[in-house]
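With one protein chain held back, the other chains of the complex are shown just where they sit.
Let's turn to chain A:
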Amino acid sequence: MTRSKPKYKGDAESSSDEVRERSVAELKEEGIMVGGLKRKHSDLEEEEEKDGKWDWSPAGLRNYQQALLRISLDKVQQRSLGPRAPSLLRHVLIHNTLQQLQASIHMSTAPALPPEPLFLGEEDFSLSATIGSILRELETSMDETESPQNQVAPTGLQNEVLPQPDPVFLEALSSRYLGDSGLDDFFLDIDTSAVEKEPALAPLDPPHSLFCAPGSWEWNELDHIMEIILGS
């Protein structure tokens, strides 16, 4: 499903890269905090400043949630670009924020659309595909719904039980972080000792204390990945 509204002023379908670069370029140029979202965000900021607290009209809140969703989606897509390992701290903070957004969106729209889990047997572990489709579904469900009957009270967020974290979202995130490069890795936990011709070296004594042996974590992760592939 495609987004019908232009994301940023004067830009019909900008890629996340362009949007990000424009924001940064504008920032640098003007040396002030004006991103590409100025038109939408100055409205949002004014609203935010006016009240300072969470006492908004449903429409205002929905716009705000939509903007935050789009920003978060950009960030998640950004992360999969670039040669450097992503920051786990940033990933966890964005993910937790997205969860809160999902929770409040589910509260404000009825009924909540459970996202279709993607079949992970396909080779595409790309983050953008899974997150993008889930969040686009949420956005369109928000667009289509009438303004909600109930006044959304975000202060109730902390009292509500958050819905289960979206499994596909999280699995994709965790597998991407682990840096899986393909299906080759999945065969590593299969015992090939009968096949290998190399002479067996004398096994090292198991450590008596807790050593941090490099590589040991990977074996747990591969089991986990196998479960996802086969079990979901």
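Note that contacts are C-beta pairs under 8 Å (C-beta built on N, C-alpha and C of every residue); 3 or more make two chains touch, one makes a residue touch a chain; residues count from 1.
Here is the rule we go by: contacts and distances are computed from a predicted model.
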{"item": "Among \"Sodium/potassium-transporting ATPase subunit alpha\", \"Serine/threonine-protein phosphatase 2A 55 kDa regulatory subunit B\", \"E2 ubiquitin-conjugating enzyme\" or \"Isocitrate dehydrogenase [NAD] subunit, mitochondrial\", UniProt-listed name of the chain not shown", "value": "\"Serine/threonine-protein phosphatase 2A 55 kDa regulatory subunit B\""}
{"item": "Residue numbers in chain A that touch the chain omitted from display", "value": "23-24, 27-28, 31-33, 35, 37, 41, 44-45, 48-49, 52-54, 64, 67-68, 71, 75, 83-85, 87-90, 92-93, 95-97, 100-101, 104, 154-155, 157-158, 165, 167, 170-171, 174, 177-179, 181, 209-212, 214, 217, 220-221, 224"}
